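Complex shown without one protein chain; remaining protein chains in place.
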Amino acid sequence: MRHRVTTILEVSDLACQRGTRRLFEGVSFALGRGEALVITGPNGTGKSSLLRILAGLLEEEDGEISHDDEMLYLGHLDALKPQMSVMENLRFWVSLFGGTGDLDAALERFGLGHIRDLTAGVLSAGQRRRLTLARFCCFLGGDSARPIWLMDEPDSALDDAGRALLDDLLKEHLSLGGVVLAATHRGLGIEAGELKLGEVGMGA
Amino acid sequence: MSAFWSLVMRDIKLAGRLGGGPFVGLGFFIIVVTMVPFGVGADLPLLSRIGPGVLWVAVLLATLLSLDRLFQADFEDGSLDLFLMSPLPVEMQVLAKCLAHWITNTVPLIIAMPAVAFLVNLETGILGPLLVSLLVGTPSLSLIGALGAALTVGVRRGGLVLSLIVLPLYVPALIFGAAAGSGDLMGTPMLFLGAFSLASLALAPFAAAAALRISVS
Partner (left out) sequence: MAKSLQRFANPARFMALSGAVLPWAAAATALTLSVGLYLALVASPPDYQQGETVRMMYVHVPSAWLASAGYASMALACAVGLIWRHPLAFASAKAMAPLGAAFTFLALVTGSLWGKPMWGAYWVWDARLTSVLVLFFIYLGYIALWEVIEDFGRAARATSVFCLAGAVNLPVIRFSVDWWNTLHQPASVARLDGPAIHSSILTPLLVMALGFTLLLLVLTLFRTRTEIMERRAASLEMQQAQAGMTVRAQNG
């Protein structure tokens, strides 16, 4: 039986409207330190929109969100500049979000250390995804600058090895008191609650 | 390096590495200035009189053309989403991008100005005031342009609409800039120009930041 610690992210009765379509409504959940929520559902049911609402990029139609901690977002797109090197891309984003940590170690962890000075334009899709994930290494744990991680299909384009690295990253973050919300088709190798979209009034 | 300067340096780096750097804008600027004598005739006294105005218009057009790329790439690759979540206020980020834009697009034009001034037979005494007027006035072009770029990012025919909405807002800068560029250094037009630039510095980042949030949602 999970013992819920202090809630650091609470969502109640959230609804999302895109144009004339109501994607979901009545979504409620609460997450405490070290907890994870996996968001599943068919395409077009609002998984990405839910994450974007939490991230503050999209306005909710209805409902309340409260959180004290900062968030870090991983979208469908990688936000990498092809003309900059692997390390330059990583350094820029970590710097913009006020993160600290060993950038080279982060690259090594995701198997990109040997190509740190290569331009990001020549990377494969899987490598790009790993590079995007690498920045999260500098925001591990509940006490980091960005303890709440919002991830939109973090495992897309990753091979088995990549997915193992992702699972390790998430497990470490959770064990250090961080929070993870991830939208996924295939599921992740971590212990997490599940929120199924595509039905009205779902909760975790 | 602080977040602000990371962003400035990143944009400067990208401008340098992306096809052509400052030279494409410079080339456009020079060609536009060259068109004028073809249009009005090689009447040296006439060119001399209209010189500051022509050079100002050419700088304005060259700046305009570079604006639709200001946020476009970031919008397309998902960087804009992350910008909006950064601890650095979006207004500061707009300022950082405007600074980088000004350095990479406009400053090369100002540097090249003494060479280009010959094309319009600019009087030697005028070059100084002209350069100062450009230094004082062109930041407002980047700032106001950023608002236009933020409003039209990712929109089809965005570049065209961008020009349409930004040019009327440029009118005071052009009027005061061209006048300041033909006259004395601390005269009325230069002061108005400075005031206009300061006002855009104060207001444009907020409007542009609001526009970015609107464009992303």
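Each chain gets a letter, A and B, in the order it is written, and its residues are counted from 1.
Following the convention adopted for this analysis, a residue touches a chain if its C-beta (ideal position, glycine included) is under 8 Å from a C-beta of that chain, and two chains touch if they have at least 3 such contacts.
Worth saying up front: this structure is predicted, and the values here are computed from it rather than measured.
Considering the whole complex, the residue from A:E61, A:E108 or A:E172 that touches the absent chain is A:E61. Across the entire complex, the residue among B:I110, B:L167 or B:L201 in touch with the chain not shown is B:L167. When the whole complex is considered, the residue among B:W56, B:F83 or B:F176 that touches the unshown chain is B:F176. In the full complex, chain B contacts the hidden chain through residues 147, 151-152, 155-158, 161, 164-165, 167-169, 171-172, 175-176, 179, 188-189, 192, 196, 199, 203, 207, 210-211, 214-215, 217.
Counting over the whole complex, chain A has residues 17, 19-21, 41-42, 45, 59-62, 196, 198-199 touching the chain that is not drawn.
Methods note: only the chains that are shown with their structure count from here on.
Between chain A and chain B the centroid-to-centroid distance comes to 37 Å (mean Cα coordinates, whole Å). Of all residues in chain B, only 1-3, 6-7, 10, 13-14, 17-18, 73, 76-79, 81-88, 216-217 touch chain A in the complex they form. On the side of chain A, the complex with chain B involves touching residues 52, 55-59, 70-73, 75-81, 83-84, 88, 91-93, 95-98, 145.
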